[in-house]
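Up next is chain A:
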Amino acid sequence: MKENKKIILRVENIHKSYGKEKILKGVSFEIKKGETKVIIGPSGSGKSTLLRCINQLTIPDQGKIFLENEEVTHHKKEINQFRQKMGMVFQGFNLFDHLNALKNVEIGLVKVKKMDKKAAKEKAIEELKQVGLKKQANLYPAQLSGGQKQRVSIARALAMDPKVMLFDEPTSALDPELIGEVLEVIKKLALAGMTMVVVTHEMGFARSVANEIIFMEDGMIKDQGTPYKMFNNPEHERTRKFLYKITELYGKSEE
Partner candidate 1 sequence: METITFIREILLAPLLEGTIVTLKLIAVSIPLGLFFGILIGTGRVYGNKFISSFCTIYTLFFRGSPLLVQLFILYYGLPSIGIFFSPFVAAVIGFSLCSCAYHSEYIRGALQSIKSGQMMAAEALGMTRFKAILYIILPQALRRAIPGCSNEIIYLIKYSSLAFIVTCVELTGAGKIIASRYFEYTLIFAVVGAIYLLIVSIVTKVLNILEKKLEIPGIG
Partner candidate 2 sequence: MNENLAVIYQSFPYLIRGVIITIGLVTGALGLGFAMGIPMAVGQVYGNKYISGIISFYVWFFRGLPVLVLLFLFYFGLFSLLGFNLSAFTAAILVLGLRSAAYQSQIFRGSIQSLNEGQMLAARSIGMTKVEAIWHVILPQALRISIPGWSNEYAILLKDSAVTYAVGVMEILTRANFVATRTYRPMPIFLTCAVIFIVLTYGGVKLLDLLENKVKIPGYGEER
């Protein structure tokens, strides 16, 4: 299955500072169609900032982002078109509180893609079905559990038919017993061939789903490789130490 797949996303030399603090110090990587790349690393390493730079929610100081060979950076006017093609799932869910689950998924289709209302509703229901929440369509975010909220937010992002999905620590804000249901959905997505970048601490998940694991620290990529290589034979001692600690904390589930 290792044909020459198309490169969906290319991140080139991203730098970002907030005031005097340099958060990202030249990060580059690329991801091919259908691949899942998992980014791990200690807090403050710039992982979330990097993701937000990809869809320009944060504008990098230096560097370029390419989506399917088209440059995303420096195109303020077209950024909204690009964002439609990139789905983002946030740590804090960020569901629209004044809309029920169905409308949350629908709104991008109706207001951004200008879809016909009936067609949008059908698509939204289908997406909710895919994440197992068809029955909760009329419930409001405040009435949903954390895991349900996150699954709705995944459905919302998927409804836009993105080329790549960006997950920013999707389970970090969830109670332990709710993490599983969300990881299930993300795994299903990966197996179905979605191109994804996932920032997470869930090592078991990373091990079983990632094509490549990227280790970031201090705003730079320090190490990268297949799960097998990273867990058994990383190039850097620091990587080994970090993975050991994290695996201890979060458990080695999903062997």
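Things worth noting here:
As a convention for this text, a contact is a pair of C-beta atoms (placed from the backbone, for glycine too) under 8 Å apart; a residue touches a chain by one contact, two chains touch by 3 or more; residues count from 1.
A word on the picks: all candidates are chains of the complex that A comes from, given by their letters.
Quantities reported herein were computed from a predicted structural model and do not represent experimental measurements.
Touch between chain A and the candidates 1 or 2 in this complex is found for 1 only. Those residues of chain A that touch candidate 1 in the shared complex are 55, 57, 80-84, 86-88, 90, 92-98, 107-108, 111-112, 139-143, 153, 156-157, 160.
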